[in-house]
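Only a single protein chain was left out; the remaining protein chains are all shown in position.
The chains carry the letters A and B, assigned in the order they are written, with residues numbered from 1 in each.
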């Protein structure tokens, strides 16, 4: 049947050429979209390494000098004490589980700091990002970051109590040196880019930058920040007890004036990490939505195009179908033949489409990060997904005319012949 | 195979013939097969003559008519319409020439269903240098001629077969062509309507001097023409 079908397809090559061109173009564009969404999907589903549920960022501001409440000539030590007071009061709040300070530290952050650490002949450069998070000890507790070997956030917090110490993500030396774990470096002194010497006191499971940056791309460190360096412009993050997270932000703002106006500082905003995450990733979400819409558009086009083309085609073939029926073809045979024709044309254009797909992949348009390599598994999956999707749309477009053809009464059809 | 000669077999050959065919041949080719529809046809039709072409099915009558009407090109031979050869004409020139010189009447009427009677009749004069008012007047004139002015805004689906063919005739003469080619004009009509159509054709020939070439199966209708030309297997036999 296939050979005769092929003969028939060849015989009608003029009208089939249009269909073939359309299917090739759509297949290639659809592949690009599928590939993009696949990369997104796999990256989004990688483990984050942290948890932002029930977490909040409390923003402080300094009174302007024009304010009647402004205290002039406040020294750095006094300002620091003001912040420590605020921290203590926050920590004492019944809903609050833990509080931490940081610089370019919290997740879903538009600001970040890099660092280059060196030990022996190794350094943290050479691949992707290496982030430096300056944090107070309780930072791992706020974001529930675990040690690389199962250490609890509390344990990590205790390790950061001492000054000039740091924790590092366990994959820090993996991409460049292939060293799977940083355990052997615990206790060693590292040099920073700025010339400081800091000691590694522990390792943690890799944490990602956000939902859209892959795990492999972001290595990081958490460096202990001495209390004397806590200032209002640092980030203040809070974790609230799971079962007490009701209107935390509003309640805190209500108490802002009475409890948290210390020195020249006041609370200017309280944001949940749910909102921070949303705002930070908004453009990525938009782009994903665009691609999704584009994919749906293409699918709709395949469907409409095939519906129209096969409608005519089936009408023209009514005499042929009638003769087949008279000569023993079942209705199922007719249906299969009509559907089979559409799918066969798809199969015929697939090799050409794959060639174009391969070119697209080599343009590296969809790579989640730089220096990625060609991944045959991902390519194969995306080609298969594209093919399946198109086959489905072809079926949807062809089924109506096919069913109509199936329902023909041979005698009526032959009369038109 | 008789050659039928009418009483009005006047030698009209002194003026340039309306249609002159010399050595006309037509071969249809497909991938593997060649069919010779016409072979070495020589024919001259004088201006004002009413000629019938007869022959069995498949003998090439319609092919001949299509070539005369410049709808198809011969594989060999030459054709001259009113002394002019269409050989080196561009599509635009050919279209204009055709619209000016030749009108067609088909067996299946070939009226355009989405146009009303007026719109159908107007087709041959649409691309002339006439303004809308002039065209409208001409349309009304020819519809009056075929006694269908009262149906000018009707659509083909609202007319009988005979009326459709009369509209087709009106369309054929709207451009005032010298030659009318009719391919089995009464083939789809009953005898009464067929007679009406023949009356109009005869009138166009006798009173307006138009040259008419008609393909027909009907001996009685053919007898109403000035001359009958018979064909068999692509060749003129009489």
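Please note the rule applied: a residue touches a chain if its C-beta (ideal position, glycine included) is under 8 Å from a C-beta of that chain, and two chains touch if they have at least 3 such contacts.
As a working rule, contacts and distances are computed from a predicted model.
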Can you work out the missing subunit's protein name as recorded in UniProt? Choose among "V-type ATP synthase subunit I", "Monovalent cation/H(+) antiporter subunit G", "FtsX-like permease family protein" or "Aspartate carbamoyltransferase". "FtsX-like permease family protein"
Looking at B:27, B:96, B:130 or B:149, which makes contact with the chain not pictured? B:96
Sole touch to the unshown chain from A:44, A:63, A:329 or A:381: residue A:63
With the missing chain put back, one of A:88, A:161, A:189 or A:275 would touch it. Which one? A:275
Logged for chain B, residues touching the omitted partner chain are 66, 69, 71-72, 91-92, 95-96, 98-100, 103-104, 106, 110-115, 119, 123-124, 126-127, 171, 175
Pick out the residues on chain A that sit against the missing chain. 15, 18-19, 21-22, 25-26, 29, 59, 61, 63-69, 110, 253-254, 256-257, 261, 266-271, 275, 278-279, 282-283, 286, 289-290, 293, 297-298, 300-301, 304-305, 307-309, 311-313
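The working rule: only the chains that are shown with their structure count from here on.
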Cα centroid separation between chain A and chain B, in whole Å? 74
